[in-house]
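Here's a structure for you.
Left out: one protein chain. Kept in place: all the others.
Order as written gives the chain letters A, B and C; numbering starts at 1 within each chain.
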Amino acid sequence: MILFNSDYIEGAHPSILEALTRTNYDQTPGYGEDKYCEEARNIIRQQCNDDTLGVEFLVGGTQTNVTVIDALLRSYQGVISADSGHINVHETGAPEATGHKIIALPSPDGRLTLEQIKECNESHWNDPVHEHTIQPGMVYLSCPAENGLTYTLAELTEISEYCRANSLYLFVDGARLGYGLQSEGCDLTLADLARLCDVFYIGGTKVGALFGEAVVFSDKELKRSFRYAIKQHGGMLAKGRLLGIQFAELLRGGNDCLYFELARHANREAMRIRRAFEQKGIPMWNGSLTNMQFPALTKEQQSRLAEKYIFEVWGRYDDTRDIVRFCTSWATRSEAVEQLCNDIREL
Amino acid sequence: MILFNSDYIEGAHPSILEALTRTNYDQTPGYGEDKYCEEARNIIRQQCNDDTLGVEFLVGGTQTNVTVIDALLRSYQGVISADSGHINVHETGAPEATGHKIIALPSPDGRLTLEQIKECNESHWNDPVHEHTIQPGMVYLSCPAENGLTYTLAELTEISEYCRANSLYLFVDGARLGYGLQSEGCDLTLADLARLCDVFYIGGTKVGALFGEAVVFSDKELKRSFRYAIKQHGGMLAKGRLLGIQFAELLRGGNDCLYFELARHANREAMRIRRAFEQKGIPMWNGSLTNMQFPALTKEQQSRLAEKYIFEVWGRYDDTRDIVRFCTSWATRSEAVEQLCNDIREL
Amino acid sequence: MILFNSDYIEGAHPSILEALTRTNYDQTPGYGEDKYCEEARNIIRQQCNDDTLGVEFLVGGTQTNVTVIDALLRSYQGVISADSGHINVHETGAPEATGHKIIALPSPDGRLTLEQIKECNESHWNDPVHEHTIQPGMVYLSCPAENGLTYTLAELTEISEYCRANSLYLFVDGARLGYGLQSEGCDLTLADLARLCDVFYIGGTKVGALFGEAVVFSDKELKRSFRYAIKQHGGMLAKGRLLGIQFAELLRGGNDCLYFELARHANREAMRIRRAFEQKGIPMWNGSLTNMQFPALTKEQQSRLAEKYIFEVWGRYDDTRDIVRFCTSWATRSEAVEQLCNDIREL
Partner (left out) sequence: MILFNSDYIEGAHPSILEALTRTNYDQTPGYGEDKYCEEARNIIRQQCNDDTLGVEFLVGGTQTNVTVIDALLRSYQGVISADSGHINVHETGAPEATGHKIIALPSPDGRLTLEQIKECNESHWNDPVHEHTIQPGMVYLSCPAENGLTYTLAELTEISEYCRANSLYLFVDGARLGYGLQSEGCDLTLADLARLCDVFYIGGTKVGALFGEAVVFSDKELKRSFRYAIKQHGGMLAKGRLLGIQFAELLRGGNDCLYFELARHANREAMRIRRAFEQKGIPMWNGSLTNMQFPALTKEQQSRLAEKYIFEVWGRYDDTRDIVRFCTSWATRSEAVEQLCNDIREL
C-alpha cells in the first residue's frame, strides 16, 4: 500500500536527521536558549526581512494555535475563524479549554473574506448590549486553508488593514505554509506575512521536519510574554535545540532553502495527480494548487484506487460522488505518483 | 566548560538516533496509532507485569503533568503536592491554568508523608463548610523528588492504600524515574508503580531520549478519555511514531534494557562525585543516591569549580554556604567526572 | 412610556417583598443551609413528586447555566445546543470560559430535535479520530426557548430516552419555565421535567421573584458536588435565605401556587396582544403561546407603536418587516395591554 492520506506519514528529510546526529553531543542550555535556536531565529528574521521579529519554536500545531490565542486574548475575547478552521473542528475544543470562544463564520471555501470579518466585528459593536456577547479579539486564518486554498497578497493586506484599524489581532496558521507560499500563483512571501500579521507560524511537521512550528511575531505583548505562555501550555521543549537545529536546516538559504524546495517538490507531484484526474474528466472539488488535491470520486472509483492507495474521504460531493483527499509531501516518491497517475487513467 | 547543570544538555543516546534513522521512510498512521507505539506499549506492559495497562506517549513533563491532572480531576478538585513539587513551582501555573488548585504541603525533604496527606484530606472533610474549600482529588508525588530522594515500597504502599480507601487518585511524576528505580537501595519496580498508582510516567527526556514521557495507567476513566485530553492539551504528536520508536528502543530487554543501563551509569557517576565531596569534608544537603547531588559550597569553592564546570545554585545552606546541584546523565563521560573529582580534592 | 421589552423590568411580586420583610430579623445560618431554603426544597420536591431530588438555589440564569455545565462535564466534553441557545449567544462565552465548547446546531425554530441530537452524537462516535473533536457530553434545551416555543411531553421523552441510552446529560434551562408550563396546550409538568432531565431549573427572576433560579436534579454526581461548583463559580449567596424565602413563597400550593398564577396572568395578556396583531392581519413570526410575542412589523408600524411603548427589535422578517418582541410578565397591567391592543387596531 502507498499512503497518500496525509503529509506526516514519514519521519524527516535526511538532512534533518543528519544535523541532529552531527550535533548530538554538543552541550547546550535547554528551553530554546541555545545557539541553534538563536541561529534559526536569525535565519527566519532574514527570510522575513525584519530583524526585530520575535521567534519561538513549538512542537505541534494545536499546541501552537492554543498558546498564541491564549497569550494574546483577554478572558472575555474570542477568535473569529472559518467554521472549517482547524481550531474549530479538529482540536478537541482546545481553544475553548483555555477559555476562549470561537466565533465561527460559515465559509464555503474554507477562507474568510474581509466582508465577513467586518460584518461580524461591526455587529458586535453595534449591539447595544455588546457585553452580553463575546468580544472579537482576533482573526484566525489558515494559509493554506484546510482545503488547500491560499490567500492573495491583496486579500491579506486588506484584512490586515481592517484588523489594525479595529484592534483585532491577525494570526495566520501556517501548518502547511511552505506548500502555500510555493504554490503556483501565490504572491505571498514570508516577509509579507511578517509585515501584515501580528503573529504567524512556519509549519515544520508537515514540511520535512520531525516536528516543530516556528512562531514569528511583531506584537509587543507577545515579545514580553510568549515564553511564559509556551511554558504554561506545556509547549516548552526541554531540549529546545532540537527545534533550532531543524529550522536552521530547513530555512537556511533564502528562496533556495530546503523548506521551499521540499514544498515545491510536493506541489509538483500534487499537480501531476490533479492533472491526471482532470484529464480523466473527474471533477475536482476546488482549485487547490497546493499539496492537497480533492477529486470527487464515485464509490467504484474509490474502491479501485483503494486497492493500492490509502487516501482520506473528506465529505460528500453529490449523490454519486464523495470528495476524497490525496496528499503529497516532501517524501512523496515520483515513481509512486507515476503509478497513481497510471491507475487514474485506467479508472 | 563541562556542563553538570542538568540532565538534558545533550541530544539522545546514539541507539535512539539510529532507530529513528532506520525507520525514517516507513509510512505509518499518525497520532500514536502506529506499530512502533504499539510495540512500545507492549514492552512497557511486560515491564510492568500487567497487560491491561493503558499507555500513551507525550512529549514533555509539564505537558504530561497538566494533562493527567486535568483529565482526572473534576473542576472543583485540587491536587495535593509537596510545596517544592515541580507542578507547584516550575510550571508557570500550568495546573491552575487548567482550573485546578494545588494544595501545597510544606515538605522539608521534598517528599510527602502519609500523615501529611491524611491530615490534609481529613481536615477538608471535617470542615463543616467543606464546599467552601477545594476538594482534594489527587495526590501528586515525584519519584525521585526534585531533590533526588525516592520513596520506598513500604511508603508508596501505605500512601496507595490510603488513596484508594479515600477516593484520591495517586499520580507519580517519573520525569527522572530511571535514576530513582536504579538507585542504591531503592526497592521499587515499574510493576510496583503500575500496581500502586492510578497513573505514573516513565520519563524519557532526561534519561536518554530526545524527548518523551510514557504515561502508564490502570484507571478506567483515563482509558476512556486520555487521548481526548492529550489532544486538547496540544500534546498529541502528529508523528507519534517518534515516541514509540524511542520508548521501544529504551525499554526493550527487561532489567537490562537501555533505559535502566543509562540510569545506572548516571547514578554511578553521581555517587563518585558525592564521595569526592564527602571525602573532602564538604557537607551534603541531603542523602540523594540518584543522579543529582547537592553539596553545600562556600562562595570560594563555587568560584573555583565554576572556572571549569557549570552547575546550578539551588538555595541557601547556611551563612557561609549555598546548596548547589551537580547532575549526571546517560551522557556524562567518566573522564569528565574523574577530572571533576580531582578538582574537588584540590578545593 | 410603557415597557414591554422584557420580563424583568419591575421588582418582585408584593408577596415576595412582604415575606422578606416579615422574616428580616430572623437569625439564620448562611449559604442556603437555613430553614427557609429547606422549606423551599421540600415544596419543590412535592411539586415534582420526588422527595429524593437535589435542589439548590442560585441568583441568575447565566450563572446557573455555567455552573451546571461545568459541574457535570469532563474537561474534554462539550454541550449540544441550538445555535440560538442563550448559552451560545448571550452569555459572553461563559461556558467556554469554563473550558467547554458548545456544539451549536442550526435550529430555525430555536428548539432541538431528536434527529439533530442523534446525528450530532453519532457523527462524533463514528469518526475514526473522534478524540480530535470535542466529545458530546450534554444536551442543553431551553423550555420555553428564546423564541417562546416549548417542547411537548412526547418530544422531551424521546430526547430523554436517547440521552440516557447514550451517556448524555439532559439539562433544561427553565429561565422562563413558568410561562412555558402554563401555556395553552403545553402538556409538561414539573414532575415530568424532574423525571426526564438530569437537571433543570425553575426560573424565578423572570416570573415574580426579585432574582433566583431553583436548580432541581436527580443526578448523583451533582448531589455530591453541586455545592462545591456553586461556591467555585461565585454563585453561593451569603444570605441564601433570600432565595429560600422567595421560592417557598412562589411555589407553595401545588398548581395554584403564586408562580403558576403569575405565569398564567402573563400568558393571558400575551395572548391578547397576539390576537390583536392577528386580527389586524399582521404576520406573527412563530406560534409562541407564552409571554413573548413576535409580530412582524413594518418600519412605520414600529415608529407608531414606539411613541408609547418600548419593545425589542428581534431580527429581520422580510424586505419590509422586522420581527419585534413584546413581553408580558407577572407585573403587566391589563389596562396597559388594553391600551396597546387599541393602538394595534389603529395601526
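By our rule, a residue touches a chain if its C-beta (ideal position, glycine included) is under 8 Å from a C-beta of that chain, and two chains touch if they have at least 3 such contacts.
The structure displayed is predicted, hence computed values, not measured ones.
Only one of C:41, C:111, C:132 or C:231 touches the absent chain when the whole complex is considered: C:231.
The residue from A:131, A:161, A:300 or A:338 that touches the chain not shown here is A:131.
Checked against the full complex, the candidates B:3, B:55, B:82 or B:134 give a single residue touching the omitted chain, namely B:134. Against the chain not displayed here, subunit B makes contact via residues 75-76, 78, 89-93, 96-102, 131-135. For subunit C, the residues touching the absent chain in the complete assembly are 1-3, 6, 8-12, 14, 17, 20-21, 23-30, 59-64, 66-67, 91-94, 97-98, 205-206, 210-211, 228, 231-239, 241-242, 331.
Touch with the hidden chain on the side of subunit A covers residues 31, 70-71, 74-76, 98-99, 129, 131-132, 135, 225, 227-232, 236.
Quick note on the criterion: only the chains that are shown with their structure count from here on.
Taking the mean of each chain's C-alpha atoms as its centre, the chain lying closest to the overall protein C-alpha centroid is A. Mean C-alpha positions place subunit A and subunit C at a centre distance of 42 Å.
Centre-to-centre separation between subunit B and subunit C, using Cα means, comes to 50 Å.
Along subunit B, residues 98, 228, 231-232, 236 each make contact with two or more other chains.
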